[in-house]
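Below is a structure I'd like to ask you about.
One protein chain is absent from this view; the other protein chains keep their places.
Every chain is named by a letter (A, B and C) in the order it is written, and numbering of its residues begins at 1.
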Amino acid sequence: MGNDERIPVAILGATGSVGQRFVQLLARHPWFRPAELIASERSAGRRYREATDWRLDATMPEDAAELVIRDYNATLESPVVFSALPAEVAAEIEQRLARDGHAVLSNTRTHRMEPDIPLLIPEVNAGHIGVIESQRRGRGWSGFIATNPNCSTIHMVLALKPLQVAFGLEAVAVTTMQAVSGAGYPGVPSLDMIDNVVPYIGDEEAKMESETKKLLGDFDLATGQFQAADLIVSAQCNRVAVRDGHTECVAVRLTKRPDPEAVIAALEEFRGRPQELELPSAPPQPVIVRREANRPQPALDRDVANGMASVVGRVRACPLLGIKFVVLGHNTIRGAAGASILNAELFRVENLLPL
Amino acid sequence: MGNDERIPVAILGATGSVGQRFVQLLARHPWFRPAELIASERSAGRRYREATDWRLDATMPEDAAELVIRDYNATLESPVVFSALPAEVAAEIEQRLARDGHAVLSNTRTHRMEPDIPLLIPEVNAGHIGVIESQRRGRGWSGFIATNPNCSTIHMVLALKPLQVAFGLEAVAVTTMQAVSGAGYPGVPSLDMIDNVVPYIGDEEAKMESETKKLLGDFDLATGQFQAADLIVSAQCNRVAVRDGHTECVAVRLTKRPDPEAVIAALEEFRGRPQELELPSAPPQPVIVRREANRPQPALDRDVANGMASVVGRVRACPLLGIKFVVLGHNTIRGAAGASILNAELFRVENLLPL
Amino acid sequence: MGNDERIPVAILGATGSVGQRFVQLLARHPWFRPAELIASERSAGRRYREATDWRLDATMPEDAAELVIRDYNATLESPVVFSALPAEVAAEIEQRLARDGHAVLSNTRTHRMEPDIPLLIPEVNAGHIGVIESQRRGRGWSGFIATNPNCSTIHMVLALKPLQVAFGLEAVAVTTMQAVSGAGYPGVPSLDMIDNVVPYIGDEEAKMESETKKLLGDFDLATGQFQAADLIVSAQCNRVAVRDGHTECVAVRLTKRPDPEAVIAALEEFRGRPQELELPSAPPQPVIVRREANRPQPALDRDVANGMASVVGRVRACPLLGIKFVVLGHNTIRGAAGASILNAELFRVENLLPL
Partner (left out) sequence: MGNDERIPVAILGATGSVGQRFVQLLARHPWFRPAELIASERSAGRRYREATDWRLDATMPEDAAELVIRDYNATLESPVVFSALPAEVAAEIEQRLARDGHAVLSNTRTHRMEPDIPLLIPEVNAGHIGVIESQRRGRGWSGFIATNPNCSTIHMVLALKPLQVAFGLEAVAVTTMQAVSGAGYPGVPSLDMIDNVVPYIGDEEAKMESETKKLLGDFDLATGQFQAADLIVSAQCNRVAVRDGHTECVAVRLTKRPDPEAVIAALEEFRGRPQELELPSAPPQPVIVRREANRPQPALDRDVANGMASVVGRVRACPLLGIKFVVLGHNTIRGAAGASILNAELFRVENLLPL
């Protein structure tokens, strides 16, 4: 690809499971190409092919396979950096790169709740990118950091946003059944998953509760402040024996009291900035509604729209909160690497990438 | 066992998966012994050993193995009859046996919501047996029918009862992750369970919502009427890749606003009639509370107290309803066969068996 | 697709799990298009979309979705017929269609071992199509029947063929770990698969033993007779908790005593008629060899080459037979529907289709 005119990008944490998704999804991306792969000391100096225990069912892309991995201290040339760093090391590295002029699109939780860093789902709160300017100014950075939400938050919020807009959203109760790929590799021991459920995922419930309010809140361009949504969220998170795809049982209290058909209509009509802008990774329809009694199911629905859509089913009346439904989505595509990539596409169209 | 003085009992639907549990649990029961095994035409005339595809990990009890199965039309001699009949055939058979003087303890859903038939959890609503007299009188039966709840209802209600008593119970939201043994054998196809969740179990949500209100309601001895509890219940039911043990994420709104420690204390102190009467199948403590962050888990906790207790964990504040927790229990022991047997033990101590 | 010039084909048993694979794989086939869908009385008269419990993770193809299903007695117009019929009904229907001039490419076991019907893997025994002429003459048919092997046989034989050619093949011992999709839907109960192995699949061992000898045997054009390979085959077949992809541990005694590297070379160099003819469904390389210690694995390797290749790993010395290895392949693609389609492609290029 000598005359490949795509924007070179770096991937931080490239050997891990989200890092592998970045490599896979970017291999054929029309705008970006993986040019620099960064991982810990242990992998640095080796070709990606040799250093990586590739765990995806798709074959490792040939171009990336030949790249030599560098360590966390490397000076990067790529203007755009995708981060799948472990949270323990992300803060320092991501901030250094942003300071030095890189656009850092991070899937790591570290900066998500910072008051001057956007937590973005382009369909939901594209306007939040307005904070970038004050972020740069305030921190004295020539680049910036933008984040995407946790894998279980993102699919729920894609379904909540149109309901918030159409009917007003007051309260959300969610119980998740999450796939093991969300914990990386080696991640969850098989003795915890064969013939079992683990009704606990560290910090996950708190993340879903706080991130949802930031995502569905407002950004005031005048004050440069986020205002969290006035909303009650209660989450219960479980790990189940599924490879990919989080299934979430959601109940909502809406200000107007729509019936299930009105809710379905709002979900199906929902479009956001990525659809308007026809971003390359945008699903044609962010939320797909299935009407069969027993859908969505991870084995059957997680790959719809290349794993970039959320699939809703079982929309019905809830005797307690008003409406309940099930939402499912791919946790390492739209729930992680794909989310960061869609963010980068939005930034590019908005001319915010440091090119 | 020539001089076995235990009460002979019949088991209806003895070859199915709940029927097998009845056979297993009754084999060493101090008060009852399996004397008559009833199944469909297909199995009738064969020894239990030959007719049954025994699916439990415990060995088939020798005594039962030699019994010759009879069909649904058989005239029974046992005063006590346990029913694990398919719902389609249960109504006619159970009613005929009750009319003819048998005590029918049924795990089948057919009669659960009838206004003159008790739906019983002895720890929860032992007083509901008061309806038996008017049932007999009203229907002209010399025997009677008593039922136990659905396998997912029973464990939740065991945890709800002490909260209702101590704090007042106004609303319940529950999301279940249910084991496949609840659907019998062959039951759920493996293509639905490997790497998958099925977010739907036919009629299960309606059963949980209605049965809970009957169980937690009052029986007025004067009027001979049940009064359903004034309570909102919303259930979302899922099937997951677990053999035995239903896991349920519950959130409750309580009239008094107890903190989690007060809730734990109420759960741990809870005792009911079976504990008071020291019934042979009664768990010493109906609800066991675990304090580890990641318990209860079906693989580790379903067999506690021989599968007759409910195990609660993760009792914590819920920003929406006040308190949330996880409850787990064995679905074919306390959730089915063991429930009917405990009911029979209660009836015996109350001198209501037709001996 | 008004001016779709592809050859119309019929699919028998279109609603079942192999039938669905035919529909999916043929939707974008360059030569064939699904024109007639046939299923049992129960589905006949309804659109495919309504009649089918679609179980693949890919979306149902739009064109097929609108077709109205007809029953087994329908008169077909398509010259080419793919059969995924249940074995009980296949004999009569497939023979009638062959008699009436259709090319019947069958995945059903019924006719596989008939002395005038070819059991085909185009890479392995393309010459066996020579029997078609005597089949037609002998049976007085204007069409014909050709079959493909059992899903576990085909992948093993793809790996055995190059070894037979290069080194002489005397004996084979194989132990399989087979996916549940091989049993269709509903198929294997989840209680048999969660935390379990079933060391038995009805008739499977006999099929592997007999089919392998026919496939690796000769067809004598002069006498019009098949000669089974002079070979000992012993199979042990197990069902494991895998959705798709059969894993098989194979040991072979070869006449020449090659070392593992020579075996690997023979496997990697292997090409057959489909590769020579560049048939549209042919994998570039029928057998792919992995050198990692722990491959192939169904979750990672079953979809390689669109599920049309066999993946071999762990080629090593066997102290008993000489060489042992593991072979894995997709059981409903190359192991079933894809096998029939590749056969049809071969027949077309050989000008044997009744067009």
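Quick note on the criterion: contacts are C-beta pairs under 8 Å (C-beta built on N, C-alpha and C of every residue); 3 or more make two chains touch, one makes a residue touch a chain.
No experiment lies behind these values; they were computed from the predicted model shown.
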Message: If I consider the whole complex, including the chain that's not displayed, which of B:D63, B:E114, B:E133 or B:D303 touches that chain?
response: B:D303
- prompt: Looking at A:R55, A:R109, A:R139 or A:R316, which makes contact with the chain not pictured?
  reply: A:R55
Task: Would you indicate which residue among A:S142, A:S190 or A:N306 is in contact with the undisplayed chain?
output: A:S190
Message: Can you tell me which of C:A64, C:A183, C:L216 or C:V242 touches the chain that was removed from the display?
response: C:V242
Touching residues on chain A - with respect to the absent chain: 55, 180-181, 185-195, 241-243
For chain B, the residues touching the chain missing from this view: 55-59, 194-195, 243, 299-304
Task: Touching the hidden chain in the full complex, which residues of chain C are there? Just list them.
output: 171-173, 175, 177, 191-192, 194-200, 202, 209, 232-234, 236, 238, 240-243, 247, 249, 251, 293-300, 313-314, 318-321, 324, 326, 328
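Definition applied: only the chains that are shown with their structure count from here on.
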- line: Most remote chain w.r.t. Chain B, using mean C-alpha positions, is C
Centroid spacing, where centroids are CA-atom means, of chain A and chain B in whole angstrom: 43
Message: Based only on mean CA positions, could you tell me how far chain B sits from chain C in angstrom?
response: 48
Query: Out of chain A, which residues touch more than one other chain, so two or more?
result: 194-195, 243, 299-300
